[in-house]
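With one protein chain removed, the remaining protein chains of the complex are shown where they sit.
Right after this comes chain A.
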Amino acid sequence: MPDFLQSRGFSRTLPLVLFALAAAIPFGLSDYDTNLVARFLAMGIVALGIVLTWGHGGILSLGQGVFFGLGGYAIAMHIKLADLAEGEIPDFMQWSGRTALPFWWEPFHSPVFALAAALVGPALVAALFAWAVFHRRVSGTYFALITQALALAFATLIISRQDVTGGFNGLTNFTSIFGFLFAGPGMASALYWITLGALALSWLGLRWLLGSRFGTVLRAARDGENRVRFLGYDPVPFKVAAFALAAMLSGLGGALFTLNAGVISPALIGVAPSIEMVVWVAIGGRTSLGGAIFGALAVNLARDAISSSFPEGWLYVMGALFILVVTLFPQGLAGLLSSRSGKRGENPA
């Protein structure tokens, strides 16, 4: 690898260059393609959260789809309500024979509540859940299984309560958000830039956090939870905070994905999508923020290309990719790059 690729200046300017290139995409691509990339960027935010919990915290969650869903449904519920005339209820509720809005839909009339719910909701649920589980010193494997069960239960619940959740079809047919029409001119670009901005801010925030002493303790607990305890730390709050923040990022990603895609449904948040989220990160490199974004983009692009021409094949391709990466390159593509360049230690960038 040429020297300039390893220089400090290069590693500082590379993210800026990539950001500038990404920001120019709406000028170069069609609205359709811009929108596609925006969805993948939203997935990248989810992947960043997984780097925090799994890569640096050693907490493997196979249920990030739940938090993605909480974020997505929160924003979708607001859009459905905002599209209604006075006294109306959402279309799918009428079709299932309901005549009144469930009480827990009411607060989503408020855009502020919906936005807060999309971020704080997942974080709160995750914190309570993680606190209960980590206090019992549940092992990593059991934690992964419990989160997977959670994803299954959540998707099943949504499907079974068609009359209040939209069921299998999810929530879709959006008209406008905060008064802006989804089909309006420039809307695809605007949503794209918002998503890109959220991704960049999440990346910056996590870079800061992983470089802080909090990140050090988190990695220490990952490598030797007992050692950390016997040095006088309680690792539980560190792990709970990391898991809650990852859930918040997942919720943010879910909300932005929903805005860009115009739909949120159980098929996007259940067991298989939750595992897929981990696969992006495994491929990109579980301790590398940049790697995770790259993994999310690359896998989703490949998915888009493959599943349009060969719909049944995608799951096999992903499974094979996952096994290949985990067995051959446990640190993912980022690990491959840094071992080539002879870098030591973990580079959270």
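Just so we're on the same page, contacts are C-beta pairs under 8 Å (C-beta built on N, C-alpha and C of every residue); 3 or more make two chains touch, one makes a residue touch a chain; residues count from 1.
Here, contacts and distances are computed from a predicted model.
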Matching the hidden chain's UniProt record against "Acetolactate synthase small subunit", "ABC transport permease subunit MlaE", "Cytochrome c oxidase subunit 3" or "Urea ABC transporter, ATP-binding protein UrtD" returns "Urea ABC transporter, ATP-binding protein UrtD"
Out of A:Leu115, A:Ala220, A:Ala302 or A:Val317, only one touches the absent chain, namely A:Ala220
Given A:Ala241, A:Val299 or A:Ala334, the correct residue touching the omitted chain is A:Ala241
Hidden partner sits against chain A at residues 208-209, 211-214, 216-217, 219-220, 223-224, 226-234, 237-238, 241, 344-346
